[in-house]
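A single protein chain has been omitted; all remaining protein chains appear in their positions.
For reference, chains read A, B and C in written order, and residue numbers begin at 1 within each chain.
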Amino acid sequence: MKGCSSRREQDLSAIALRSILFGYLILLIILPLGHIFGEAFREGWSGFWQSLQKAEALFTLKFTFALALFTAIVNAIAGTLTAYVLVRFPVKGKTILNALVDLPFAIPTAVSGLMLLLLYGPQSPLGSWLGDRGIDIIYAIPGIVLAMIFVTFPFSIRSVQPLLLEMGQDKEEAAKTLGASSWQTFQKVTLPMLWPGILSGFSLTFSRALAEFGSVIIVAGNIPLQTQVASVYIYGEVESFNMVGAASVSVVLLILSFTLLYAQNRWLARKRRGDR
Amino acid sequence: MKGCSSRREQDLSAIALRSILFGYLILLIILPLGHIFGEAFREGWSGFWQSLQKAEALFTLKFTFALALFTAIVNAIAGTLTAYVLVRFPVKGKTILNALVDLPFAIPTAVSGLMLLLLYGPQSPLGSWLGDRGIDIIYAIPGIVLAMIFVTFPFSIRSVQPLLLEMGQDKEEAAKTLGASSWQTFQKVTLPMLWPGILSGFSLTFSRALAEFGSVIIVAGNIPLQTQVASVYIYGEVESFNMVGAASVSVVLLILSFTLLYAQNRWLARKRRGDR
Amino acid sequence: MSIEVKNLIKNFHNTEVLKNITFQIEEEEMTAFLGPSGSGKTTLLRIIAGLEQPSAGEIYIGGERVDHLPPQRRGIGFVFQNYALFKHMTVFDNIAFGLKIRKRKNEIIGCKVFELLEKMALQGLENRYPHQLSGGQQQRVALARALASEPKLLLLDEPFAAVDAKLRKELRQWIVKLHEEMKLTSIFVTHDQQEALEVADRVAVFNQGKLEHFGTPREIYHRPATPFVASFVGDVNYYQTKIKGGYADVGPIQIKAYRLVEGSDVEVVIRPEDVRIEPYHDRADLKAQVKQTTFLGDFFKVEMVLTGDKTITATVSKEQGWVIQPQDWVSLRILSTKLFTKERTPALELFHQRRPVEELAKTADASL
Partner (left out) sequence: MSIEVKNLIKNFHNTEVLKNITFQIEEEEMTAFLGPSGSGKTTLLRIIAGLEQPSAGEIYIGGERVDHLPPQRRGIGFVFQNYALFKHMTVFDNIAFGLKIRKRKNEIIGCKVFELLEKMALQGLENRYPHQLSGGQQQRVALARALASEPKLLLLDEPFAAVDAKLRKELRQWIVKLHEEMKLTSIFVTHDQQEALEVADRVAVFNQGKLEHFGTPREIYHRPATPFVASFVGDVNYYQTKIKGGYADVGPIQIKAYRLVEGSDVEVVIRPEDVRIEPYHDRADLKAQVKQTTFLGDFFKVEMVLTGDKTITATVSKEQGWVIQPQDWVSLRILSTKLFTKERTPALELFHQRRPVEELAKTADASL
């Protein structure tokens, strides 16, 4: 009987802690999240729909989606190769490279934008040289893509690297003793085991690129129907006090991000269950 | 002799791969980084110094630093407790909580700002209720802090959680069999082992809060000497084509971020060497 | 302190991890919980320590019921499998932890810790951190830490599993010595039958959550309660057969079986060292042909085929092993056999426990 009461106490403190935790999360996350959906649908479904049918809104969503997808693909490939080289090859200066990889996360996004603006802008030698050849980077699509690639650079590497470290070399060595060449080993043994990391890096990169604001607004400006990405559009709508318009585009971005996050978690959980 | 030549080939391909990797990193990271330092010091040390002596620049740096520090402290405490509850207590709905924790990373920062604006803004019931009692959140310091806490919320939790999972319960159980109460166990055994995670979460939170742009510009607007954080200041300077001013404040932010990152890495590396 | 466990049951996710365990351990004895992985032995140790809650049953330490008490108040010392040393504390602080919690005076703590450091041959290492120690040293620190608060009962979870073979031997002797010197009651968990036989005063053999046998090493080895115990604590020749004409019928080996129903299933266990190989002579009851001999250091293993195709293995001294060659015909003498019925009755178990140790029948020693 006494045993029961001591268990009871534990349960009570667990309930108290859970309540505090839930309360904190509700105030901080759930409540604001609910509110933005409320705002988007304040004028009902049709109001939401009309906001999205505006040419600028439609453009910005398609535009941002396409560029984010492109960024995610580029970084998935470059990031996987970089991680592989960092982990498996006896590269000198590995420590420095490893530190460099994380730099973009340590740089404020506004500063990242400024860095690209200064390097590729029309005032800089590189920018004007490119401009003379008809290649505009700043205030154009290449600049946005560069900014997106820059700020999301570490995601893919850091998703793939731990898998490579964890899996060790024994599976690759096994493939070699079975006669596989280096390329066959990479393709048939290493790569399939890296998929979870690559996909997770891909979806992190994609949703971050979808959301990028600071660097893009500085690099690409705010030209509707030309270089206006979704975050910048939302900011513009807020400035002109069109809250329903801002909230509607926000809701679309949120749904995209959450779906991706959810799909990835599900997929990883299934994968993990399978692996153990 | 043949053995030597096959080793030579490996070395060559390693060199080639390293060159490509270094090239990519230089174009993407080193070159832009160097350029921004060049811009900040284009008018020499005095130009850099003068830009920083401007009242608005000085204010924005101190202001951002103070708020970021406050945010990091709040999240280090709340995050550690949350992680502890999530890992060690038999909390129902753990999966949902765990997913909720990551939400702020999946929400575009501009949307985060909009969410807070809609919930606490003067048009909302909660905002006007608070406003009647003289508590202004939006366009004021509480709003900025809320935004910073919101966007950096997952860092501390996700830094502490893996340490808790990895250390297992045996050390805590050992403390208990030696007579320690739950609180003594947490304080003398668990907490000291969590320091690396707490510090790493702290510095991630701090440097991210220092850099925050999207959510703050929407929540706090752009009022010099009142609510203007550093990223917003940089954006303003770029808009008014004062590149040296923008670059100077950027350089200060960069140096702060890098120093923190470097100190943390050094500390963790020393710690890790000690632990193994 | 004596320990008593009564009708203990542990359910976990609807499976019975421990099934109605009852036994009693006398003061100053060293007991081994022996069994394969997943047999429930570690769970039982953790329940005794208070680190897990039983689903039903009673536990008494020194006559006092403890199953409602938290681990802090059971007066036990626990040595974890991976030592669970506090990585951020020096050896001194690790050992002193329990004493500091109890707010002992600094002089007393220092005195006690240095006494233990000396006892454990850890002098001079007090300012090291755990990662600077070898595996054996880490384990001795874990032991010292558990002993510092002078527990009534010492529990050790697979204390020898994480160290290599040579070191393991030293540690065993170490712990036996310590156990005797400090007059402790102790329990350790192991999956190594050699270890259990060598170190423990009493052995509890677990299988799939059931306590199959609880007894001294000699009882466990010579009069195992079940075929599982017989095969787990030593090598065996194992045969399944039926009672025919009052005998358990293992081809040429016929074992007199009293009081067993004709035609009922029996299991027969013969230890390889109870099979004597003798020069071949025509009139011998048992003849076999040697299939293979294997040199095992201080003895030989000889695999043979009996007339009628049953195989049997014997172990013999190296002097004899060297002269036996594959294809040789030999005569066999079986010194001792063990008989088990599938549906064991309590009567059989009682009988097993009452038999004298020295009994070694010529052909059939176990029978019902």
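The rule is simple: contacts are C-beta pairs under 8 Å (C-beta built on N, C-alpha and C of every residue); 3 or more make two chains touch, one makes a residue touch a chain.
The structure presented is a predicted model; accordingly, all values stated were derived computationally and were not measured.
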item	value
Selected from A:L126, A:I141 or A:M193 as touching the chain missing from the view	A:M193
Listed residues A:S19, A:Q53, A:Q123 or A:Q184, member touching the removed chain	A:Q184
Residue of C:N7, C:T22, C:Q194 or C:S264 in touch with the missing chain, whole complex considered	C:Q194
Chain A, residues in touch with the chain not shown (by the definition above)	170-171, 173-181, 184, 188-189, 192-193, 274-276
Residue ranges of chain C at the interface with the undisplayed chain	36-37, 164-166, 191-194, 197-198, 217-218, 221, 232-234, 271-273, 294-298, 301, 315, 318, 322, 357-358
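As a working rule, only the chains that are shown with their structure count from here on.
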item	value
Cα-centroid distance, chain A relative to chain B, in whole angstrom	16
Residue list for chain A, restricted to those that touch at least two other chains	none
Per-residue multi-chain contacts in chain C, two or more chains	70
